[in-house]
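All protein chains of the complex are present and in place, except for one that has been dropped.
A, B, C, D, E, F and G are the chain letters, set down in written order, and residue numbers restart from 1 in every chain.
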């Protein structure tokens, strides 16, 4: 069966986008990417530290992987645009995750600024994947201005709370059909990733839950399997929840003859 | 890595026990068993219908699969014992799932009768897997009288509600270390199966959610993957849930220099 | 103890705002308002039906009640503003609930348009209570342009699902301190109303759950009590949730002397 | 309206049973009982400490209150029976809460021993209120041997987690009609108490959540109100949960004429 | 003379002011608002505002709402 | 001669053993168990066990179950 | 004379009945129950029940409980 995720005409087998922040040991990253089977990996940009000769993250990411640069640090559309342009200049493609955050406590994306940045960058030919608060109007606006996918948060970033924004994400899944929906932020366990996929999300992006597990390689494999499981379940059309019990074995007894 | 489930000294790779009731098309059963990778499959007993030449279920179950006969229909320990003995005589092994139900509405297992039946059958050399309401005292009694595993219900049988009895199942997982804990009944989605495994259950038994999905073969594969995912996550030791947001990207900005 | 809700300098004893839509029998409305102890009641505007001499809703609402006119039907800021001005002209005060909805399926408020309408009407001297999707940035903008309170939705309007938007409403409660937070839409049961108040909401607005209960008068009393209960609990500072059991009786036994 | 709780022919207005353990300041107890409007209050027994002249708890409990003595400390039926007999001899009535716990970690009641103790004490004329794990078979047995009410746990004692055992408590409420169902243990917030009552529980017993709140008197009042609210809501027959939005205001617009 | 009231065409006598017109219909006037050609006519102006041919009149009042 | 098989009365020829009787019905014998008067008859005894008038016979086999 | 009261050995004067003994300690008697050798002694028998050497006495009363 051909069940592919398509983002900006790129066909992908994996529905697991992996973030690379917070890894304790960078050498685990390569194995983790391998175990995850991810084809898209997020990175960020930062000033080089000239005093210590730190490792280049790119050396841990296989060449065939799509780099998705996060504009983290941007507090408004202009800053996000500036970061995106720098990223493109680096020569690793034009995929960008717009993340505009104007609140240092909850780290919530600012939808209005995100729409502005998306519009500018899409017009410049970027493949724009905006991180957003799930809001139907904002999602429609993002699609209209050229987002290649939309990435609503499942719950607070790094919280591992799962799909707390379920009501609104379900609405996005039902209503936004032109681009994929990628649940980003807050997914903390394979069961939660499976749940997002069962709901009909097209993919999930996970970072904290992988990088901060005791064994990132093993949990990456677990997430990979659970995301496939959730996708298959969505395709298989699951049985409904019932409020009553229903026997799975024949109860009519030969014992009472 | 060697991560095996051991029941009564039998080493198993799969942690997915599959029920065979309620399948609409029996010919799907064989493919479903294959897709599930299950090594243990439940069956039940019934009077032969002499009027119509119905298919023999055994012809759909590969030879290397362990048959676990359910005593469904039994309303007390004596009836369960009688069914188990018949099952053994049939010549397909001595693994038996004790299911004693005395309530036709909620189909709840009767722990007291289940303990009695387990004691009798374990003493006769059966491999006894009792289906039970999760109750620490009953679980301890079952282990004491010789159960090879205990199978607490996750929620009402056939309800697809998932692990609603979470509080009590967590206690069983923490306290019962001598035999495996298999969550039986109520698991309706791969995400729920993954959740049970993440909690530390040793295996899950699923029937209704597979047999009544639109595509049983596909959902069996989904459950297989999600159960592995949940197990790996348990072994990988997951990151904790946090009440606050936590950045996964570096936020210290080069933009404000 | 003096625990008052203050909106636009108006001191209120009740933290229960009652909606008047969907009542099957209008004569129940008067008793329901009485039972609810509400001091603010929402109404809407509509063309008079000249063909049938329908009852005037105002005759069922006591004079001392504050009328809060809903701009329902408005699809953008301009329409909301027009409705608000009509409402004021009717001579029953200048309190207005901005409700701008641009989606006939989920009936979600459009935050961007709501902010615009709030700005215009607050500048014209209205007491503006905007109904909104819970989003910290939008809430801050609303406060800035002069909202007298903000009214985030708990869940989909009329759904009776309770506080599904918990994560975001909690953030609003923590961060928006200049005006009251009133949870509006989706509260279906007294327990859910109590929960919203325990979280620290300043008030709740309920309509569907009252109007469509079998006995609106009785459920209004139930909501009134539960809202007070939730408020008192918030003030009393509740005990924390624990993951372990903790005895409430002395267990050291005199029996084992 | 006459809506009374009847236990062993005793008619009660209040559906709130209050526990007296864990209070930091005993002088708060009297005010707390008053605020709770409870008519039944639990106490326990202990050896008198001959070295320090400790306060007598009875001096804080008004005379018209029914004392319900908890057999806490009992590890089996015999010990519970012994404690109950001592309690009766003390001269404050014959109401006893059977609590048999054989597990010092989770403090779970042992249903089998509880049934035995109930049988003995009911036959001796006690008014027996057994604390139990919610299990339909055990509940039926308790009613059969003479329990005056049954008191299933909502969640682990002292955990403030609410009605986690919802599935099984709902079954008890549906099936046990001869005696009242009192949800005992685990209720931590007024919203949770309201929820238990909305489900159809006849009463709730709360101790930890009151005694360990910052302000026990205030939270007692909150629980009292929420319990009444939940009861009224049950009687008023609440509106159903809907998966879709449903307008509460007329949306047909006069604006588009 | 023809006007449109709440979307329906109606013939009325000429030289009628708003208050007079409302008097011809049986309407409880509490909370009623009159818009003519999208302009609100204040209550105190009802008597001095004459209806003109082709006027688009909206008569609006309160209903239950949430 | 009358026996009861799975709850139904049936006339059979006398002096028939279990295996012979089963041969008269078209049954897939894999996993079939025979109880006579609530006593299980082992497979190896089918040929030496003769059905008697009034016997209550149960023929049981596996079906799908959970 | 030695008795055990609530787990502690105590010397007491001989020929003392329960009420007399309780009088020697400062105890609020409301709700107090006396067990001697695991047998409850009813209140009305306190005056006629003499303590004997080796008696195991439990003095029990109410405390807060849930």
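In this text, a contact is a pair of C-beta atoms (placed from the backbone, for glycine too) under 8 Å apart; a residue touches a chain by one contact, two chains touch by 3 or more.
From a predicted model like this one, the values you see are computed outputs, not experimental measurements.
Who does the absent chain touch among those shown?
A, B
Of the residues listed, A:7, A:45 or A:147, which one is in contact with the missing chain?
Counting the whole complex, the residue in contact with the absent chain is A:45.
One chain is left out of this view; which of A:23, A:106, A:195 or A:223 touches it in the full complex?
Residue touching the absent chain, from the options given: A:23.
In the complete complex, which positions of subunit A touch the hidden chain?
Answer for subunit A: residues 19-23, 26, 29, 42-50, 53, 56-59, 67, 69-70, 72, 82, 85-87, 89-92, 157, 185, 205, 207-208, 211 touch the chain left out.
State which residues belonging to subunit B touch the missing partner chain.
247-250, 254, 257
Definition applied: only the chains that are shown with their structure count from here on.
So which chains are sitting against subunit B and subunit F at once?
A
Quickly list, by label, the chains bordering both subunit B and subunit G.
Common neighbours, subunit B/subunit G: D.
Pick the pair from C-G, D-E or D-G whose contact list overlaps the B-F contact list by over half.
D-G
Cα centroid separation between subunit C and subunit E, in whole Å?
Chain centres of subunit C and subunit E, defined by C-alpha means, are spaced 33 Å apart.
Approximately how many whole Å separate the CA-defined centres of subunit A and subunit E?
About 57 Å, centre to centre.
List, in ascending order, every residue of subunit D touching at least 2 other chains.
19, 21-22, 42, 44-47, 70, 72, 82, 105-106, 108, 156-157, 161, 207-208, 211, 247-250, 254, 257, in rising order.
Of all the residues in subunit F, which ones touch at least 2 other chains?
Correct list: 6-7, 58, 60, 63-66.
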